[in-house]
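What follows is part of the complex, with its chains left where they were.
Per-chain numbering from 1; labels A and B assigned in written order.
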Amino acid sequence: MDGASPVARKEADVAVTVSAQAAAHVQETDIPYSIACSVPSSPSGLHLGACASIVRMATEVSLDTHHHGATAEAPQLLSQTGHPTLTISTEEPWRDRRFDHLKTFSSGSRVERQVSTLHPPAEIEVADSKISEEEEETGDGDGDSENEVPSVDRYLSALQGPELETLRATEVSTLPDCETWPFLLRFPVSAFGMCLGVSSQAMLWKSLQSEPSMAFLHVSPAVNQALWWVSVALTAFVSSVYLLKAVFYFEVVRREFCNPIRVNFFFAPWVACLFLVNGLPRPVAAIHDSHVVWYVLMTPILLLDLKIYGQWMSGGGRRLSKVANPTSHLAIVGNFVGALLGALVGLHEAPLFFFAVGLAHYVVLFVTLYQWLDTNDVRLPKELHPVFFLFVAVPSVASMAWARLCGEFGFGAKIPYFISLFLFVSLVVRINLFFRGVRFSLAWWAYTFPMTSVAIATTMYASSVNSLVSRALAIGLAGIASVTVTGVLVTTMYHAFVRKDLFPNDVSIAIMQRLNKPKHAVAQLARCIL
Amino acid sequence: MDGASPVARKEADVAVTVSAQAAAHVQETDIPYSIACSVPSSPSGLHLGACASIVRMATEVSLDTHHHGATAEAPQLLSQTGHPTLTISTEEPWRDRRFDHLKTFSSGSRVERQVSTLHPPAEIEVADSKISEEEEETGDGDGDSENEVPSVDRYLSALQGPELETLRATEVSTLPDCETWPFLLRFPVSAFGMCLGVSSQAMLWKSLQSEPSMAFLHVSPAVNQALWWVSVALTAFVSSVYLLKAVFYFEVVRREFCNPIRVNFFFAPWVACLFLVNGLPRPVAAIHDSHVVWYVLMTPILLLDLKIYGQWMSGGGRRLSKVANPTSHLAIVGNFVGALLGALVGLHEAPLFFFAVGLAHYVVLFVTLYQWLDTNDVRLPKELHPVFFLFVAVPSVASMAWARLCGEFGFGAKIPYFISLFLFVSLVVRINLFFRGVRFSLAWWAYTFPMTSVAIATTMYASSVNSLVSRALAIGLAGIASVTVTGVLVTTMYHAFVRKDLFPNDVSIAIMQRLNKPKHAVAQLARCIL
């Protein structure tokens, strides 16, 4: 971000708020007056874009954001219906305040905001309190929602797309949406998907090198080593950046945690670490204090399990029939990866505990997803999406975990393995449906690790049932997985360095907290009738 | 019962019907006039109690039903809209007739009522037949509903609360609800929960005494013996009382059996008996004719299974997606307790049969409850409720049953055990949500036996995996279970002997059979639109 024109930015901020309300107002009352932004005449890099997003909705006027002369025309266009003027004060022009409400440490952060809301302009206070009341009514009863975090219903009604990554047409972003936001704000938790993808590749190449059935390939340990170090570096980088985000924009992290899709990605860092330990270039059991490592990694997974599954079970706004979607598999797979690693480091009971917990909830999730209940609010688009490949991940990892727990790749391991194989084939034969109008995103990385998982499981299967078919299958699947990961890697590089749009504005953290109108209408109708 | 004054009884009948409609009328139109019961002048023992419950709602007048002078005031209040007078005859003041229609042996019971309805007052006949038609339309198609028993939809629309124990504000009780009813009418089938709680404690202390892993505690067999005899006495007492209820108020028992929550408690007596046999102070296998005992106890469970699961499956008004609620676990757990005892007495195939039946239906129920379908009409309140602890019961008992069937606490037993442990922890960490505004009731006893079950399973687990952790866990869980049971026992005593409100009026047997208004409105709307 350039350091210039903080004044303009603040003005834009005001405009956003005002215009958002204006837009809402227009819908509500159909009163035709509009808001006039009296813009200072000094050409100070004013960012009208944010304002435009509102004005467009209210008056159908589109302003040229890069033409300074346009700033003079706007009031004219807007003032046709009654000339109320909003004079924007230009104090403290050197600070960008638009993101302050998301910052952990900022003069505009919580404490100050709380003080400032004691004396807000009267009208706005009324509107605000009205909004927060409505919000409380629809609270999900989980006891952890504050005014600042939208309810799960808001996420579902304001966003769309398989990753809830797009704002609906009727919604208005609380942040300027035609500018690039600060990097940390744009760095989503789904970036950990990259770690999943690369670290599972490291584990795959370790399997190709060490599994007896693959010995004839004579894979060099160097591949595993290289991939492993890349994974470690990547995971360290992503973790550091996200940690910075958590420190400086804790509010945003909290909003991601409340997003019914994103919350599942909070399992990703720990699962990636588990993959890393699994893919270690030397035997896992040889690690010093491997038990301690395992317990350390499984603690956050257990806590997340208790939190997420508890939300599913207790039947509030985040009950399973409402929030179930294929990314929920990420909330399950950690238990099985943990069980697999636990069995490798020589534990017995604790890995079985995670296996049991994973199994119980996987059955529930699998049935729920297969049913496609109408009550499920996380709708997927008609065309298939890479997200479906997550279906393959859990049974393939579960089969490996069970095989390690039992000490052999028996019936109990083969059944989930064959299920994952069938699901994989079932998706592959529909491959032509996958890339129709699906926008690339970082989350794709998470969708590639299931392919790697099924490939690793196949190498284990081939060691147990050593036939030509099984070995061919293992090599084929490993090839597909590696090619896919390479492809996604190249695409990521292209988006990161060529198109520079790898991290677009993360609109899901910027949705407003008001309810959308249709619900009001329905509620009103219901009240009239009943 | 006396054969006298059938006229009066018919009049009382009329009064109930009229006043119920009047109450509904008041809600609808807000017209402030009151109800005039034009009663024939012949003094024939009319009981105002039933009438009073309505009049009170409509005019805020409370009549002293035992004071004969009050009868003169009532007509004055009521005569504003046309001076019909309500002359209350005072013959036979020593008999309370209001509960006659629920009695099995009474001159006002079925046969006579059927005869009397052959010549009812014309207007009321019309109203009645209309009601019964509507009732039949919404019948659950299970072939066993009679006019006298409300449909499952009525239970769901008239009652609320996690145990469907409270009448909704819009509903009117058919029995006088400001008086205490006869004891037998207030003695619910959920009282068998006490037997479950105490007899499972007996079984726990037997385990603590006999399991090898717990030998270091040197628990005296006397604890088990004492608890066992207490359980036997309690079960005998509760059974006798309920048997009396079944004999004298069969109609009420039938209404409890049709209540979608209560019906699950009909498994409780048999499960309690199974716990008793399990907790017998000497080895179970040593019982003479233990096989016969097992078959005798499992027969009613099999019949109930056929009845209840059949209702779930056949898709009528009692289909699973409609009636599933945590108390449904009681309808499952009997199979596993039976399988456990069957394995202990040396049977093989029959216990496995019950295990299989339980497993199949448990998977269905577990998934259904976890999903929290919107179509589920048995809603739970926002705050968690002790009822959720029933989630823990089935997997813990299933793990024990499987261990006994297999002869070892292997993977098949550990997986359900760990599931129950996770569910238990998941509930315990939310313990602060449990006691917010939840009214104590007898049903709480049923919610305590799952804790005991998981404790017993843990002692068995500790015998299989004898580590410090498992033994500490066993002692900890046994402690929690015993403390909880003691707490509930003390609360029960307090309510029974101090506040004397352990058995409040059981409104769920007193709901009316008419449909409530909103449904009519919706139906009417639907008819207008479509």
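The rule is short, and it goes like this: a residue touches a chain if its C-beta (ideal position, glycine included) is under 8 Å from a C-beta of that chain, and two chains touch if they have at least 3 such contacts.
Because the structure is predicted, anything quoted here is derived from the model rather than measured.
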Given 2 visible subunits, total identical subunits the whole complex contains: 3
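FYI, only the chains that are shown with their structure count from here on.
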Cα superposition angle of chain A on its copy chain B, in degrees to the nearest 5: 125
Chain A and chain B: spacing of chain centres that average the CA atoms, whole Å: 45
Parts of chain B lying in touch with chain A, wherever the complex brings them together: 363, 366-367, 369-375, 380, 382-384, 388, 391, 395, 411, 414-419, 421-422, 425-426, 429-430, 433, 465, 470, 518, 521-522, 525
Complex contacts: residues of chain A adjacent to chain B: 141, 143, 305-306, 309-310, 312-316, 319-322, 324, 348-349, 352-353, 355-357, 359-361, 363-364, 367-368, 373, 375, 405-406, 529-530
